[in-house]
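What follows is a set of notes on a single structure, which appears directly below.
Of the protein chains in this complex, all but one are displayed in their positions.
Chain IDs A and B follow the sequence of writing; residue 1 opens each chain.
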Amino acid sequence: MWRFIGWRFAQSIPVILAVITITFFLVRLAPGGPFSSEKAVSPQVQAALEAQYNLDQSMPQQYISYLADLARGDFGPSFKFPGRSVNELIFSGLPITAELGFYAMLVAVFIGGLAGVIASLKPNTMQDYGPMGLAMVGICMPSFLLGPLLVLVFGIWLDWLPVSGWGSSSGDKILPSITLGAMYAGYIARLSRSGMLEVMSQDYLRTARAKGLPEYLVITKHALRGGLLPVITYLGPAFAGLLSGSFVVETVFQIPGLGRFYVQAAFNRDYTMILGTTTFLATLIIFFNLLSDVLAAWLNPRLRYQFKKKT
Amino acid sequence: MKSLLEVDNLAVHFHTRNGLVKAVDGISFKVEAGETTAIIGESGSGKSVACYSLLGLIPKPPGKIESGSALFDGKDLLKLSERELRKVRGKGISIIFQDPMTSLNPFLKVGTQLIEPLQLHFGMGKKEAWAKATSVLEEVGIKNADKRMDSWPFEFSGGMRQRVVIAMALITEPKIIIADEPTTALDVTVQAQILKLLKDLQEKRQIGVLFISHDLSVVADIADDIVVMKDGKFVEQGSRDDIFERPQHDYTKKLLNAVPTAQKPPSESSAKPLLVVNHLCTQFSSNTPGEIIKAVQDVSFTIERNEVVGLVGESGSGKSTLGRSIMRLVRPHSGSVLFDGREMTEIEGKNLKDMRRRMQMIFQDPYASLNPRMSVYDTLAEPILLHKIANKKGLDKEVFRLMDSVGLARESVLRYPHEFSGGQRQRIAIGRAISTKPEFIVADEPVSALDVTIQAQILDLLLDLVSEFDLTMLFISHDLGVVRYLADRILVMNEGQLVESGTTDAVLNNPQQLYTQTLLQAIPGKSLVQNSQELS
Partner (left out) sequence: MTEATQTGQLMEVPKGVSLWQDAATRLRKNKLAMFGLVFLIFIILLCLITPWIAPYGYEEQNLRLGATSPSAAHWLGTDIFGRDMLTRILYGGRVSLFVGFIATAVALVIGVTYGAIAGYAGGRTDSIMMRFVDILYAMPFMIFIVLLMVVFGRNILLLFLAIGAVEWLTMARIVRGQIQNLKHQEFVEAAVSIGLSSFAIVWKHLIPNALGPVIVYTTLTIPSVMLLEAFLSFLGLGIQPPSSSWGLLISNGVESMEEYPWLLIFPGLALTLTLFALNFLGDGLRDALDPRSSGD
């Protein structure tokens, strides 16, 4: 098992490196320097600024020194927020985005998983069509539409819940979490339904019934594990989706999280901030992909056994 | 003595969207303690449905029990509620399923699955149940039982898994075991072991066994009482001897005649070798890097013109790979294959295409060997046009001629494979194989996926074609009965090597090698063969 983790881990290092490199050079290739929007900067000031941000060095030199800084965990200073480092900005946004992501994931896994399992128990009846219809709505209604609609209905018309913010008034976490999680709840519902249906047709469930097990045990003990395995594998990609989804949701609900910083940095051409957040988010996504792969492998006794035997 | 189980006039219907299917239509039978009642029938005869419906294990809806009674332990199983039925399942009546590879939960350890019925039906604690399960596992012949309890199902071979399944069925000491084709998925030597195990346990514990099978030879060896079913209907019932020696019903007679028991009379060979295989080796790299599977190791033999040679072996023996190596479907690693004096392993391009015309192959699975998107016409026309057997004008005539030869109705020429039954599909595949007017045919288990009556028809068709078109054939099979029916000579393979070869008579009646002897010992239905020899 450790060998498997180590192997997958080693595999993701070149990917992270590639991400950093591509991002770095893409950003440098961009037309229009970071200070071009500010009018009429004297050449001396320009030079001083460029020196401060290492822009006077050659591209490879900049790249090397950036990598060296990264290795020390230093994302460098922000272009647009003078005096603040990218680290500070990332770590001020991260807890909020992490919390939002966590709640959204809860919504996705629990509501989605439950809906899928319930639907799979009686396929092609109302018990199936109901949850699956809702799942389809979740998939077809993008967060930037669902969010505003929820705000409109529950925030403005009914006035039940706050329309923006995070942690500043009670209940303001509910709408963003649902908005972000809804689409993934839809996907997970569909995945767990088809996974369960697949398992339900397996011979070993017939064996379980033939032993005289009551139906609830047949499902919880024999069917769930295999049926929900595809969901586990999906958690990694879902996490990546949640992160990019947070760009929109944090914008809609005006939440000061990482996603909003990223979008702002993108508009401001805040090079170090873009670079820093991209690297950070990419690493996070790759790490979570790794985690869900390892989890899926661990839940599959056959894979676990193969790797145990090799070590 | 009262019967353990008395089923009377059972009818199970399926109400599907495509109409009513009478899966079981008025079946009656009894199961006695310590005896085996066998239900035989071909696929779709409703034999499994009949047994599963006793325990409420058919999907309802669409299934519905229309009538009948099933007295077990003084109660009518068909009238019990789901809750009461659960107390019978796994406790009073256990089931052994056909495919041991899929009937164990891959996500739970063997031990966990074994103790489940004990915990459920006797409220036994985990420790006590674990100890009991270990002893039962030992009883079914699994060594290191206490360690094996902690293993996952995939760590067992097919035969071993079936032992686990049997242990699971036995663990609650049921009165009746339903065995649904318990050895069909197993190799013949393993089958013999499992059948013996079942028989021993049955005698020891005086269990009544309800044995479901399509295989008359297996049933001949173990059954006391036999019920014959066809299309959901009761055909006839009787003791083993009644059914085999004095069958009343035409269908039963047809079934019995379909079992290939006769031996092909020796034919004079022309002593002109058509195929010479010399030191042939074929190997694959396995999934584990660095490891090499030697599927065929140093095999040499010759086949004379107009000879039918049977190639026999169990699964994994390399017999199929050998056939494919000769056909150049896989590239041999070393050695030579001389066909009519020409080296087959080296030729390429047009020469290879010419040789392909002269040698053809018939595959095992008629459901996989036909392109599902091509009609019969296109399937047969493709090789004819490719090798210019006929021109565009004569094409239709040639296709119809082929369909006549293999016994397919001309009207069905524009139909697609999924519109045919298994036997008809195999006829199409045979038609394709003879369409190029080949001299040599490799037939890889061509009848093993077919029902027994269909199997007999296809075998006869093959024999007819061999004499009509002067074919030479390498016939690959795991079934010695089938091989004996049409082969002049037999080759026996084990673990990639040729262990024995000789005339059919010599190999079957006077085997020299230990492996061949074991193989022959394991064949079910020997009593049948002896009977028929005495008769003839």
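The criterion applied here is as follows: a contact is a pair of C-beta atoms (placed from the backbone, for glycine too) under 8 Å apart; a residue touches a chain by one contact, two chains touch by 3 or more.
Note that the structure is predicted; figures quoted are calculated from it, not measured.
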Checklist outcome for this item: Filtering A:Gln61, A:Thr125, A:Thr220 or A:Ser244 for touch with the omitted chain leaves A:Ser244
Item to check | Option from A:Trp2, A:Tyr216 or A:Phe267 whose C-beta touches the chain left out | outcome: A:Phe267
Item to check | Chain not shown, touching residues in chain A | outcome: 12, 14-15, 18-19, 22-23, 26-27, 29-31, 136-137, 139-142, 144-145, 148-149, 151-152, 156, 240-241, 243-244, 247-248, 251-252, 262-263, 266-267, 269, 274, 278, 281-282, 285-286, 289
Item to check | Interface with the unshown chain - residue positions in chain B | outcome: 324, 327, 329, 352-354, 356-357, 359-361, 363-365, 368-378, 381-383, 386-387, 392, 395-396, 410-416, 418-419, 429, 432, 435-436
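FYI, only the chains that are shown with their structure count from here on.
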Checklist outcome for this item: chain A to chain B, mean C-alpha position gap in Å, rounds to 51
Checklist entry - For the complex, which residues does chain B have touching chain A? => result 55, 57, 86-91, 94-95, 97, 99, 102-109, 116-117, 120-121, 152, 154-155, 165, 168
Checklist outcome for this item: Listed in rising order, the residues of chain A that touch chain B in the complex are 202-204, 206-214, 221-222, 225-226, 299-302, 305
